[in-house]
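Notes follow once the structure below has been shown.
All protein chains but one are shown at their positions in the complex.
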């Protein structure tokens, strides 16, 4: 992912790539090379330290790493508000994913139940995906009331999540990149909103847009929808 | 479908069922029984005569029959404007179908190509479905510019349609009720919006709503979205 | 379901319907009316008592109730072998479901990972579904070796199952009848086998076939595939 982002940044005439930092290389290289914006696609265990380093050193940061809890966003918000640099975090940089989240939220009030199925390759570190968690969060917020009761059946420890009664199923099989479907149901009908990313190419327009806009944001902003005129 | 509609009307405390007309029975029964609103789920070959009869006799009409061309809507509009009775026509009375059309139209400007696949049972008389045609119409209108060029390949006479470059595929297999998916694509990603009606129950809330609201409309209105606060 | 089965039995010229037993009526009615075969579509909490009653009273039994564990099948097998009457149990009576299970089992050896997603209406009592459990069982048996390792992510108590590393996701939304998809993955590709039952009509050919064949079986047989020439 890092290499794809570097290539996308280099392809832009009004952006300049000044540093590439691999996992065993020091973040101080950002300062040495005068970086104004850092892009972080790392792992859940190091991403927060990276963000903090950037913000404390007055470097704007664009984050595509997932695995954030609500409390993590709060922490980043505090760091961003404490200084001049901003953070932009998106669980998904694909335009289609942003539209999926928007439509799922708009539909949430009209159906009695909904569930989310997300599918990624078998080595993805976190579950549920950041996109699924954010979708559920936006749907619950837009709905503003509880979902109808559903029989539970036998429970087991399982890959997935439960956001205020909205269930997320996390499927992990090879041959997957980033896929999600939101299924909403009423008596006699279901509405399904599905997004399939099959190539990192689908994320690059969003990443480049965020790099260009992060300096003009206010503190910490979460979600690509805030950078688009939808 | 007629029986299901009659049962739904009878279940409403503020509606009264005054006549049921089967295919070999005279429309004059509507007049004899003092009908204020007629509901038409018939076939493409008789629906326009039925609508004309109702409007000329000052009976509001709610129409679920499909197979309309743009020129047919124009004719109905003329009849409705010529007298006090209104016509309400919906290619699909399911709430989920209305949301599918709305979201597909909203997404149309953000993708370079799209195609529609609709699936119904093997005896459906018309192809493409009224819902698919209306979806394509709304998408083209919202997009306001041509879709990207697509290689044609070998052409054949086929079940389906082409609405200004937006292709509709009409699948007919048993085990289907009313299913449609809209697939929108950009480099590396697709967004799919899908609606599945598996039971006529899903149409009844929309039919009942239309029966209650048709008298307060203005002339001829097409599409359930105009009766909802979306 | 009971009413649909009764109608299907009555429609057969070589079968006679001698008794209908609702949930608050005594099973002794079967004996009083000389039933040779009983059909049970009840609930997981009473089905085993019903089967035992039938077999002890030398009445063959065809069972469509789900929620069985492997140990339950063992018990029924013992009862069936202790007397002249046979039991036939199928987690799913739809022909398409049987083919889905067969194909999923055949494909299991060729992919590194697989997961099952089953979807039913929100009031279904058991989870995972009997069909999903049986599919997983047949796939594991046909594969004969472990599935590849998959990162677990955060675990939660969840609706679903885990059959020797094969995960089952149980989705519960209205607008569903009986739907299942098996997703098998290798590097760069997925194979999906999906069955959708949208009407009880799809189960009747299988139920009628079982009623006609149960007397000629040997003890307890599980799965419609054993009654078909596949």
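Observations, loosely collected:
Per-chain residue numbering starts at 1, and chain names A, B and C are given in the order in which the chains are listed.
Please note the rule applied: a residue touches a chain if its C-beta (ideal position, glycine included) is under 8 Å from a C-beta of that chain, and two chains touch if they have at least 3 such contacts.
Predicted model, so just to flag it, every value in this text is computed and none were measured.
From the options C:66, C:86, C:170 or C:202, the residue with contact to the unseen chain in the full assembly is C:202.
Among A:64, A:130, A:175 or A:188, only A:175 touches the chain that is left out of the view.
The missing chain, though absent from the display, is touched by one residue of B:21, B:51, B:114 or B:178; that residue is B:114. Where chain C meets the missing chain, the touching residues are 94-97, 99-100, 103, 106-107, 110-111, 184, 186-203. Interface with the hidden chain, as seen from chain A, comprises residues 96, 175-177, 196, 198-199, 202. Listed by residue number, the positions of chain B touching the unshown chain are 112-115, 117, 119, 122-128, 148-162, 167, 169-176, 183-190.
The rule is simple: only the chains that are shown with their structure count from here on.
The angle needed to superpose chain A on chain B by their Cα atoms is 180 degrees, rounded to the nearest 5. Centre-to-centre separation of chain B and chain C, using mean CA positions: 38 Å. Residues of chain B in contact with two or more other chains: 96, 196, 198-199, 202.
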